[in-house]
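Left out: one protein chain. Kept in place: all the others.
On to chain A.
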Amino acid sequence: MPAATSKRVKGAKIFRHFIIGNEAHVLPHPGFPDPPPEGHTKGWKVYVRPLPNGPDMTTWLKKVQFKLHHTYADPSRTIEAPGPFELSETGYGEFGVEIRLYFAPESGEKAIYREHFLQLQTYGSDEQKARQEKENKIVAERLETIEFNEPTQEFFRTLTSEDQFNWLKVKKGRGKGKKPDFVFEGDVEPTAQLPERADTSGGGLGAGGAWNVQYEKQLLSSLEQSKNTLEQMVEEEKRKMEERRKEMEKLGMAVANK
């Protein structure tokens, strides 16, 4: 039995997108203790979330441990599946939260650390800052893509089963003793790929709707621009080099003539 499970699928990898991030509010804010603990000015929530229309996260993620700053009482907090893998706290300072991801036992993979730097201050352009202040909501998150390289046979099976999309579906009973039917009633067929465009049903940062192919395109063209600037810099360096070469020749002639 163990031999069969530990056999790996060669030449295949499976990736999953997910979100690591945090929300922060200036206290007092609903959902946080009022009055807040002494000295605490911000309420925040750090989270590990799936994409809105993606496969179920708990297929591979069984436990998340958030390791907070050591000044917190009981700094390492663990949340087991089914989650949600979220942790609310109050505080006043920013620090790096160590997030330890524990995988499904059949994967045979060890737990892995990721770090998220807690963002409590407003950030970005002035407009963004103004909006964050107005809404009293700061969201700082990033998309992570985890790759399971050459997963074990069993893990491969669970990662490619239709059940992963059940959490997005409506359960339709089929009478006593029968398995319930799961029916998908959304507009866009769920997939592990990045969604084509923004989720219009209240997406945006925090809900995960901000991550889509359109945004990717935008990011790419902005990087392309950066690259063009860079190429200009290379040209400049080359020109300088040419100048130096000429100078060198001139000096060489001068030395030779002496």
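Everything below uses one rule, namely that contacts are C-beta pairs under 8 Å (C-beta built on N, C-alpha and C of every residue); 3 or more make two chains touch, one makes a residue touch a chain; residues count from 1.
The rule is short, and it goes like this: contacts and distances are computed from a predicted model.
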Which of "Exosome complex component RRP41", "tRNA (guanine(10)-N(2))-methyltransferase", "DNA replication complex GINS protein PSF1" or "SWR1-complex protein 4" matches, in UniProt, the chain that is not displayed: "SWR1-complex protein 4"
Selected from A:V26, A:I79 or A:I146 as touching the chain missing from the view: A:I146
Missing-partner contacts on chain A, residue numbers: 9-16, 55, 103, 109-110, 112, 114, 125, 127, 141-150, 153, 156-157, 159-160, 164, 189, 191-194, 198, 211, 214-227, 229-231, 233-234, 237-238, 240-241, 244, 247-248, 251-252, 254-255, 258
